[in-house]
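All protein chains but one are shown in place.
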Amino acid sequence: MKDVQNEHDNRNITIDRVGVKNVSYPITVVQKNNTQQTIANISMSVKLADEFRGTHMSRFIDTLKEYNNKISPDNLKKITARLCEKLGASESSVVFEFPYHFKKLSPVSKIESYSRCDISMTGNFERGNFDYMLGINLNVQTLCPCSKEISDYGAHNQRALINLSVRFFNEPVEFEELINIIENASSSPLHTLLKREDEKFVTEHAYNKPRFVEDVLRELALSLNNDARISWYKIIVESYESIHNHNAFSEIERLKKI
Amino acid sequence: MKDVQNEHDNRNITIDRVGVKNVSYPITVVQKNNTQQTIANISMSVKLADEFRGTHMSRFIDTLKEYNNKISPDNLKKITARLCEKLGASESSVVFEFPYHFKKLSPVSKIESYSRCDISMTGNFERGNFDYMLGINLNVQTLCPCSKEISDYGAHNQRALINLSVRFFNEPVEFEELINIIENASSSPLHTLLKREDEKFVTEHAYNKPRFVEDVLRELALSLNNDARISWYKIIVESYESIHNHNAFSEIERLKKI
Amino acid sequence: MKDVQNEHDNRNITIDRVGVKNVSYPITVVQKNNTQQTIANISMSVKLADEFRGTHMSRFIDTLKEYNNKISPDNLKKITARLCEKLGASESSVVFEFPYHFKKLSPVSKIESYSRCDISMTGNFERGNFDYMLGINLNVQTLCPCSKEISDYGAHNQRALINLSVRFFNEPVEFEELINIIENASSSPLHTLLKREDEKFVTEHAYNKPRFVEDVLRELALSLNNDARISWYKIIVESYESIHNHNAFSEIERLKKI
Partner (left out) sequence: MKDVQNEHDNRNITIDRVGVKNVSYPITVVQKNNTQQTIANISMSVKLADEFRGTHMSRFIDTLKEYNNKISPDNLKKITARLCEKLGASESSVVFEFPYHFKKLSPVSKIESYSRCDISMTGNFERGNFDYMLGINLNVQTLCPCSKEISDYGAHNQRALINLSVRFFNEPVEFEELINIIENASSSPLHTLLKREDEKFVTEHAYNKPRFVEDVLRELALSLNNDARISWYKIIVESYESIHNHNAFSEIERLKKI
């Protein structure tokens, strides 16, 4: 059977990335202190040299299977290296996006429930060098400092999405630790289960800690600036304003000097 | 050229609806007191008798063109009647969904800007009878009565989506009038443009008018019960709780007795 | 602390459904012959009597925890009964929606990989009676019989979504068996991993089995009509037409006579 992908290509154009996207697969996420079963949306790609007409798409799925669907920063390095080898490529990329659930106690009644965030783990392999980036999407609460200041009572507040991407100097930081840093930068974390005494606490706590999207971003940036393990970060804060039908947002990207 | 759709079908199964979905088309929405250009997502279908293998999909688009993309309840009746005729069907349905923008003044500074809602106009034609249903999706603000009551200060509040569907005894009510009724049932309408004096007003107004999703639904239901023009309604209120990562919702459907 | 939800309501309006939506929770789906860990999007609600101002939202999450996040038709019955009890309601509803992965062999090379569908399990409890509905969203391939017939070569084909909802006379049918029935009604099932010999097989197989959305619906309806275990079904077939920017669809709902 003819291998059309393997034909010589005369158009003289190297392609940055060729691969598969939106692959849904059950995975096991492995961190130092815990593992979790979840469902990933996966993208895998390689650089395609100008002399080849196409890549061999089925080998991406083959490679995923070789690692038993176990996903850790170490395995991302192995998978990307293996993709370069199997597909004869000088560069490769993978992105695993998945919901991640963590336990949280309600603030007063101390009842446990699960909270959700969305994690992305991205690996890039380029001529022997591996780059790992971690992304966390987490909803929090923001309460508007201006609304509080100018109003005789009340203050508008709302859900806000914090999207944090980080790179590390050495060892990756566990998700749970970063989630904690993100929640501290907000007016309040969200909770899945709140009894009345908890709701009173959360309401007053947020009122006492008003934060613009600018404040959330700066508080989070300060924490990351002071964290010697973080080499690079990007933050996007997007607040689903309860008085508007549109959102307020702030954005920053910083590479630390060594 | 063979007409495969026209083949006789032996499977003896009448199909409730066959047609096209997700057709994007520029339309002009015509109400008594205004017209508006917008972009519709359109679904059109007919009942398919058991003896035919398939329907003729291109005739749906043909029919749309015949009416110059002008959409009103009257034209919906004409379009559905025409679909039955052109496709030899006893029943037909169309749904036009589109963003609709209306002008609103900020509450204190009286500056004008556009607000958005999402409208759906649904028409069903069945052996000479035409049924028209209007849907409005509108975001509002809700402020939690429990959070206000139990907290020494503050109260959680958030954007909430009100989805109202209505049928009329006679003449359809204009969108703007229904939007007004919906906004009155909430803690506060949303605004696109608010100066500081407006933000103070909206914050305090919502604090003075706390509403559960249950309250919003009941206030809206009361208005519709008392409105002699409305023959049927369905209400879904969904509040994007600012203290949770999930939503609270309420739902009701009522057919009025004549 | 005051119980605002428990206040007497004078508006005299019973609410069909009040509850929580979009709760993300890790669950274990339990069928007779297998169990699977996955992530559910959960909705839970009760009917609210006219005399009460609101429901107690935290009790929905409490109830979920009581059953250790184990989801089966039997547990849905227990959860809905328990909701009525804990919330003093005469009716309750729950919907669990989740991705479900099943193993599939490629048709010629017989290599195994995971395929995904999306399942919804819905339970309604009303004065002692429990109603269970199962929903399956599965993508398949359809190849157009008209395009094949009128063209000298080739035929347009595409991904199509089959949405099947079923109720059972007695025991629920396993997901895998229904998936098999759905795939048989299409031009071809989809595959995550195909080697070249498999791709040849799938291409020719679909060409030999052309199906309109009307055909897929009728073939599936015939199977379900002949299946004595199924008491009710609804089918929606939606084909992402490769020659159009819109979709073709068909829809049927049937209650069987006993």
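First chain written, first letter: the chains are A, B and C, and each begins at residue 1.
The rule we apply is simple: a contact is a pair of C-beta atoms (placed from the backbone, for glycine too) under 8 Å apart; a residue touches a chain by one contact, two chains touch by 3 or more.
Being a predicted model, the structure only gives us computed values, none of them experimental.
Taking the full assembly into account, the omitted chain touches A, B, C. Contact with the chain that does not appear here is found for just one residue of A:Gly19, A:Gly123 or A:Pro189, A:Gly19. When the whole complex is considered, the residue among A:Ser109, A:Asn124 or A:Asn247 that touches the unshown chain is A:Asn247. Check C:Cys146, C:Val166, C:Ala185 or C:Val216 against the missing chain and you find that the one touching it is C:Cys146.
Residues of subunit B in contact with the chain left out of this view: 1, 3, 23-26, 37-39, 58, 61-62, 65, 99, 101, 113-114, 116, 192-197, 200.
Hidden from this view is one chain, which touches subunit C at 115-116, 139, 141, 143, 146-147, 150-159, 188, 190-192, 194, 196, 199-200, 202-204, 206-207, 240-246.
Residues of subunit A that touch the chain left out of view are 1-2, 4-5, 9, 11, 13, 15-24, 43, 45, 48, 53-55, 57, 145-146, 149-150, 212-215, 217-219, 221-222, 238, 245-253.
The working rule: only the chains that are shown with their structure count from here on.
Superposition angle, subunit A onto subunit B, using Cα atoms only: 180 degrees, a multiple of 5 between 0 and 180. Centre-to-centre, using mean CA coordinates, subunit A is 29 Å away from subunit C.
For the pair subunit A and subunit B, the distance between C-alpha centroids works out to 35 Å. Centre-to-centre separation of subunit B and subunit C, using mean CA positions: 25 Å.
Residue positions 146, 150, 245-246 of subunit B are each in touch with at least two other chains.
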